[in-house]
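We show some of the complex, not the whole, and keep each chain where it was.
Chain nomenclature is as follows: A and B, assigned in order of appearance, with residue numbering initiated at 1 for each chain independently.
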Amino acid sequence: MYEFIEKLVDEMKDKIIGYRRDFHKYPEFAWTEFRTASLIAKVLIDNGYKIKIGKEVINDKYRMNIPSKEELDKSYKRAINQGAYEDICKLMRGGYTAVVGILENGDGPSISLRFDMDGVRIKESEDYSHIPFKNSFSSNNDGIMHACGHDGHIAIGLGVAEVIVKMKKYFKGTIKLIFQPAEEGVSGARAISESNLLDGVDYIISGHIGIKARKSGEIICGTDGFLATSKINAEFKGKSSHAGVAPEKGHNALLSAATAVLNLDAIPRNGEGDTRINVGKLIAGSGRNVIPGRAFMEIETRGETTELNRYMENYAERILMASAEMHDTHVNIKCVGKSISASSDDELVKLIKNVANNIKEYTIIREKDSFGASEDVCYMMNKVQANGGKASYIMFGSNLKAEHHSPMFDFNEKDMLCAVKLYSELILKIAADRDV
Amino acid sequence: MYEFIEKLVDEMKDKIIGYRRDFHKYPEFAWTEFRTASLIAKVLIDNGYKIKIGKEVINDKYRMNIPSKEELDKSYKRAINQGAYEDICKLMRGGYTAVVGILENGDGPSISLRFDMDGVRIKESEDYSHIPFKNSFSSNNDGIMHACGHDGHIAIGLGVAEVIVKMKKYFKGTIKLIFQPAEEGVSGARAISESNLLDGVDYIISGHIGIKARKSGEIICGTDGFLATSKINAEFKGKSSHAGVAPEKGHNALLSAATAVLNLDAIPRNGEGDTRINVGKLIAGSGRNVIPGRAFMEIETRGETTELNRYMENYAERILMASAEMHDTHVNIKCVGKSISASSDDELVKLIKNVANNIKEYTIIREKDSFGASEDVCYMMNKVQANGGKASYIMFGSNLKAEHHSPMFDFNEKDMLCAVKLYSELILKIAADRDV
C-alpha cells in the first residue's frame, strides 16, 4: 500500500512546493491569515472535504492578542488584493482565521492533524544567497516573513489532504485537518481547543520542520519538554508632571516599571524544576523633562510544567500590581498568549517510528526529544489525552539555512514530501479498514 | 531688680553645676528617666512647688517608642540602686517619666518653661581630655551618655525653680516648669502636649545649649526652621526556606526590604520645599543558606513643613506596604517618633532680646536662626500658639568641646548661669506685678 502513497506524493512534488512558495510570498500575522486560510479552504473544498471555519471552531472567550480593528481591516483588504477568496474571507471577518477540513469516511477512529499558518514579524533577507529572494518568492508583505516554516506545514497539510482522499477505500474513520492561526505568541490553539472540534477525537498529531531535527533525513517521532508559558503585556499609567518644577505631582510610571523589571528577574528559582522570566521590551516616558506618565512592558514566563509556569505567572502578576501601588500608578495586565506543557504517548510514538522505518528517505530515526520551547498545540494534545485519546508531536528533519526566526531562515523543500508520506501512511495504519 | 537675680544666681553656681554633674553621671534613656525625674520632683517639692507627675501629664495614646517591660523594669531597679526616690518613682512606673512643677502666684499670665531630660545611646569617651571623665562624673551607665546637653537643661530648670520662688512677690501669674522625657527620637513631647497641661498657657519657652550658638556669650533669641519628622520602624515578616532545595517555598523578607530601600530613597524631590528620607538601619536574615524570613528597618522622613513631612511619610508607607505585597510578606509599620514644624513669635523674640541685652555675659545677641533639625517641643509651641499664646525657642551659646551626639561632647558649665538669669528675668518681665 505504501508504494501507492509514495508514488502519489512524488508526483505531487511541484504542487506541494508551489503551495509553499505561494504562502511564503504572502505571509500573514496571527489572526490575519485571511488569504492563507481562504486558499486552504478552497483546496479542501475542491477535494471534497466538509469545511468548518471561523467561529464554528473558535471559542471567542479564549482568543488572545487580537489585533486592533484597524489592523484587522487593513490586513483583510490586503488579503483581498493579494488574491484571497472574498466569499470565504467574509466568514473569518474580525480575525476568526481558522479552517478545518473534515473527511467522514465511515465508522473508525477519529484522527486529527494540526498545521499552523502564521508568519512572524521579521523583515526577510534580500541577500542573493537566500533562495526565496533569489527565486522571487520572498515576502511581499514588508516586515512579515514565514521564518518558522509554517508555510511548509501548510503545504504538507494540503498534500496530505489530497492523498488521503485518494485512499478513502482503504480506511474507515474521520479525519480532521486543522489549520490553526496564531501559533506564534501561542495565542491561537486554546480558542480552537475550547470549541467542540476535538470532542471524540482519538488521535491528535502535529509536528514541526527543524527545531531539534536539523538534518534532512532525520525524524524525531515524539516530543516532550514543551515549556508552559504565559505572554503578558503590562501597561503602567501614572501621571506626568514637570520634572523640574513639580516632580512630586507626578506618578512615575517608569519607577513602577523599573522596580517591576528588577523584581520580576528576581523571582526565586524553583526547586521543582526549570522556570524562566523575561521582560523583552520596555517603552516608557514622553520627554526628558517630564515625569513619565506611562510605561509599557512585554513579559513572558515559562515553566517546565504547567504548574511551574503558573507559579511564575502568579508571582509576576503580584509584582506588577505591587509595583504600580508603590508609586501610585495603575497597571493593566493582559495575557496575550498562553500555552501549557504536554507529552507524546509512547504507544503512538512507536507506531510513528514503525511507519518512518518504511520510508526510505528517513535515515536517522529518533524516538523522542525535548522541545525546549513552547507550542500551543499542547492545549489540543492535553484535551484529546484527557478524553482518553493519544497524541504525538513529530520533528521533521531538514537542512536549515539559518536559525528559526531569523531573516535568512529556509529549509529544504524536498523534506516536505517525506512528511506527507509519513502522515498519510500513519493515518492508513491507524484507521486501516480491517475488512479489506 | 535684675541685679538681685544676678546675685542670687551667681551664689547658686556650685549648686547648679553640682546638679548637672550628678545628672551627667547617671544618664537615662527615653521613658526610663526614673532617677532623674524623681530627683527633680524632690527639688521642686522642697521649693514649694505643686507637682504633677506621670499619667497626670501624659496622654497615653500618644506615647511612642516605649521600651519593653524588661527594659523598663531593669531601668527602674537601676534607678533605685542609684539613689532615686522610690515613693516618687512608683508614680512613674511603666515609663511615665514626666514631672511638672507648678507655682500658682496670683492672677497673671500663665508661663511654661520646658526642659528635656533624656540621654542618648552613646558610649562616653574615656579620654583624659574629656572633663567629665577626668573629673569623675562621666556616665556610670554603660552605653548611655548625656551627649546633647540635656543634663545642663535640667540644671538650668532647677536653678530657675529656686530663683523664681524667691521672686514671688514681684510678679503675678502661674509658672509651670515642665520636665519632659524622651526628646531624643522625638517620642515624648506629643504625649504631654495632648494632656491638658497646656490649656490656658499664654507663653511657652524652651531652648537648647549649643546647636547654632557655638560660642560662650552668644544667644539666639528665637528659632525657626524646625524640621517636621517621622521616625518609622518597619518589620517585614515572610517565610524562611532552604535556599538550595526549595527557594520557591520562601517568602523573602530581604527582597521586600531591599526593594523598599531603593524605592524609599527614590521618592521624588518636592517642588514645595526640602524633604529628607533615610533608612538608617537594616537587619535581615538568619543564615547564609536560608531564604530570609525577617527584615527590620529603621527609617526617618523629614520635611521643611509639616505638610512636606506628611507627603514623605505617606509615600514611605505606601512603598513599605507594596514592597511586602510584592514578595508575599507582611510588614508591620510603627511610628516611634514624630515631630512637626514650628516658629517663634516675633513679639516674644524681641522681648527676649531686650532681656538678653541686660545680661552682661551676652555679647553676641542674634534675633533668630534656623534649627535645621527636629525638636518635639514644636508640639507644645503649636498647641500654645493655636490657643492664642506665644512661643519661643532659645539657643544658648557655649564653647562646645565636640559635636552634639559624639562621645566627647561637653559644654562650658558657666553658661548655664546666664540661662538661669535670662529665664528668671524673662518671667519677671512678662509677669511683673504692675501694682508693685
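The definition used in the following text is that a residue touches a chain if its C-beta (ideal position, glycine included) is under 8 Å from a C-beta of that chain, and two chains touch if they have at least 3 such contacts.
Quick caveat: nothing in here was measured; it's all calculated off a predicted structure.
Here 2 of the identical protein chains are placed; the entire complex in the file holds 4 of them.
Everything below uses one rule, namely that only the chains that are shown with their structure count from here on.
Rotating chain A by 180 degrees superposes its CA atoms on those of chain B, with the angle stated to the nearest 5. Centre-to-centre spacing of chain A and chain B amounts to 70 Å, using the average Cα coordinate of each chain.
Listed in rising order, the residues of chain B touching chain A in the complex are 244-250, 252, 255, 259, 262-263, 266, 268-272, 291, 311, 318-319, 321-323, 325-328.
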